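Structure first, then comments.
Every protein chain but one is kept in place in this view of the complex.
Note that the chains are named A and B in the order they appear, and that numbering of residues resets to 1 at the start of each chain.
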Amino acid sequence: MNTPNYRRTQTQSRAPTSMQINPIPAAPSELGEHGQVEISIDGQQAKVPYGTTILDAARSIGIRIPTLCHHPDLCVAGVCRICVVEVAGQRNLQASCAYPITAPLQIQTHTRSVRTARRHILDLMLTNHYGECYACWRNRNCELQTLAEEYGVDWFRFGHVKEPIYAIDASSHAVVRDMNKCILCRRCVRTCIDLQEVGALEAIRRGADTVISTFADKPLGEVVCIGCGQCINRCPTGALQANDPTDEVWEAIDNPRKHVVVQTAPSPRAAIGECFGQAPGKALTGELNTALHFCGFDRVFDTNFAADLTIMEEATELLIRLRKALVDGENVALPQFTSCSPGWVKFLEHFYPEMIPHLSSAKSPQQMFGTIIKTYYAKVHGLDPSDVVTVALMPCSAKKFECNRPEMVDSGYKDVDFGLTTREMAAMIKEAGIDLPAMKPSGFDDPFGTATGSGVVFGATGGVMEAALRTAIELVTGDKVERLFQHADITPVRGMEGVRYAEVTIDRVGPVPELLRKHFTSFDFLLGQTLKVGIAHGTANAKKVVQDIKDGGKFASCHFIEFMACPGGCLGGGGQPIPTSPEIRAARAKAIYAEDRHAAVRKSHENPDVLKMYREFLTDGPCGEQAHHLLHTHYTPRGKFIV
Amino acid sequence: MLIQEQRVLEAEIIALADKHGRKRSALLPILLAIQEKYHYINKFAMQEVAALLDIHPVEVYGVVRFYSFLHAERRGSVMIRMCRSLSCDLAGKDAVARQIENDLGIKFGETTADGRFSLEYAQCLGQCDRGPALLVGDQLHAQVKCSQIHTILEQARAAFGVYPLRHAGVAHSPHFHYDPMAGRAS
Partner (left out) sequence: MSTKPQDILLGVDVPIDAGLQRAAGGPTQAIIDEVRASGLRGRGGAGFPTATKWQLAKDATGEAKFVVCNADEGEPGTFKDRVLLTERADLVFEGMALAGRAIGASQGIVYLRGEYRYLRAHLESVLSARRDRRVLGTAILGIPGFDFDIEIHMGAGAYVCGEETALIESLEGHRGEPRNRPPFPVNTGFFGQPTIVNNVETLALAARIVHRGGAWFAGFGTPASRGYKLFSVSGDCEKPGVYELPMGIKVMELLELVGGLHAKAVQVGGASGRCISRAEFDRSLCFEDLATGGAIMVIGPGRDMLRVAKNFLEFFVEESCGQCTPCRAGNVALLEGIELLIAGRCSMAHLHELKSLGETMRLTAKCGLGQSSPQAFLSIVEQFSDEVLGQQPRA
């Protein structure tokens, strides 16, 4: 059969077409040039653009319609039926999230039949929702719970499930699934298949037997799940959570023999206030340091120190690759891909294992830090590394997988013992009775307390690129990066667009800094070269870029590309406070860039503690033998075929 | 599944994808063809189909598990489906159902030990004016009486003859490569 090229929705979504609003016919000409339609909602008149959904129209005039399966980051599903409203002239109630306005309508949002319907739907969801709120980690932050309270649910009208049906899948280090709590809103499916294009989850079977599952019902740890945790961030109930090691961390803290060290990353600091009722966008870095000491951590370090270290290693590695390509005539993998996002790394290992040589061999800041702590730090402070416990506070669920990778033992011990998400840390702090925003701010501990602004911006998409460029440009040109970019703010790489591209021309070269003389005699080979860089966040965008490279497109001629698995970069990570939305992520980004602007030192290669590290410990410099042994890693081709 | 069988299956799937198209709309015809030949769609097949059609294996799995006529686990070579809708129920399907269970030696939902027959209920086979109705593979039987079950089953058994070789012709397949040491621990 001759079928035209598959026309999905305007956004080319990969989600099932039953889960979307499909294209509507073009606006008729009589609507006028702006295509506005007059509607009334609860008696309030409004004019909205043709094709606006009833839900968006209501929100634009301040009328609230409750939703459950709807999510600002995801395509519409229209399956929970909570958002139903009465539309004059229609026999049935209509789902406001999925009803595009194409003609004048009169809508009522709270009639008796609507209220009854919403209540019934909640009752039905609760019938199958196993578990009690007080024994659930989403207690007081659960959309089902909130709606149940709003609609006055005070008994189980249609009964309540007494026994769990499904076994909990805790096979993945990153994401734990409890389908007994699932209300089948399909957000996780839309996230995994459409938003992230990983495709680990889908609904299987039908009717009341429907359950969200993996390929062949395999444990999540055995399929292509990359651990990005975006599904957790969007799940409205407690069905999905990260693999929580809080009990083990408390045990370590309570054990007097153990020296427990925690490193905090910029994204959790920018967001943890949300767990304490704050509006997104205020970093609580100093307050967190105090709180962590109060909880019993022996030392509180700034991951940004290791981020600066990562920049030194990765920028040097990039320059070495460029030297190999341009001077030595070697066949070297370019563009170089960043490797600090473990979700992205696992994505590449599964879906494009042939591109692994492009990945920078540098470890992520978290892992570098773990190695340094159990070698350099332990030695300097006379500690037995087996009694040192490293905990990483990360916005990331995949970091839990990363710290458990078998090769992450360069220190001779497990480099990072536990990865804690922002949410888990907030829970620990609350357990210790602390009100985080009210804490007096304090600084980080030495010797790794100094971090630069470059390290901070790692948390936002484009941040790693910006940090790397600040260092690379200055090391190569011998001149200040402020000459090219005001305030060293490399704005072309910033922003929330999914795929970005920028160019920097090296118009002069300076002498090779001492740190790099092992690898370079001169930087003349870079004079006049245009450094082409790319940034992608969200694995769907990463996929586009990698495919473009394979097809010989624009990005194939790039030299360096930053990839982040999570939309927004780390600040949107799978361990961040729930809920998430484009606005929340934008607010967190503002907080992160503000911290950078106020930092005393803003370039990784100017971090005195980093320089000290190279002088005293990693004496053969960035990408030297010692650095390779401790700070670099290798990857595992996994492929996407399970059978 | 043996590697040789997998290679044959892979070739068959490629041929099916070429015939029906290498896009998502070809999914159901391809799955139905695999179901018909192999009596279920195994993980390898689902994965291959996914790769050829550029969709995720879990999406193929979701489709297989949705439809009653597609199975992800091995079923009998012949599916016996008994209509359980109201008219057949009123016409006395319960007695016929019990007799089928007696004559086959299995209950509804099960498969015979020799792997030849699976028994399940179906929803309205469209024979309401001549129930109870039975689908034995593709063979329709209407107005079935208990006394007829035995004959129907014997006919179905006779159709088997010599048990068919599932991968006849593998020795001539261009993909065939017999390695006697394949899969054995060293």
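FYI, a residue touches a chain if its C-beta (ideal position, glycine included) is under 8 Å from a C-beta of that chain, and two chains touch if they have at least 3 such contacts.
Everything numeric here is computed off the predicted structure, so don't read it as measured data.
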item	value
Residue among A:L147, A:V176 or A:A203 that touches the chain left out of view	A:A203
Residue, one of A:L184, A:A200 or A:V545, that touches the chain absent here	A:L184
Residues in subunit B touching the chain absent from view	23-29, 31-32, 53, 62-63, 66-70, 81, 84-87, 89-90, 122-131, 135, 138-140
Residues in subunit A touching the chain absent from view	1-4, 6-8, 16-26, 76, 78-82, 84, 92-93, 95, 98-100, 102, 113, 116-117, 120-121, 124-125, 127-128, 157-159, 183-184, 186, 203, 205-210
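Here is the rule we use: only the chains that are shown with their structure count from here on.
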item	value
Between subunit B and subunit A, distance of the C-alpha-averaged centres to the nearest whole Å	43
Residue ranges of subunit A touching subunit B (in the complex, touch as defined)	1, 3, 6, 193, 199-206, 213-216, 223, 640-643
Touch list for subunit B against partner subunit A, complex	21, 23-25, 43-44, 46-47, 51, 55-59, 61-62, 65-66, 72
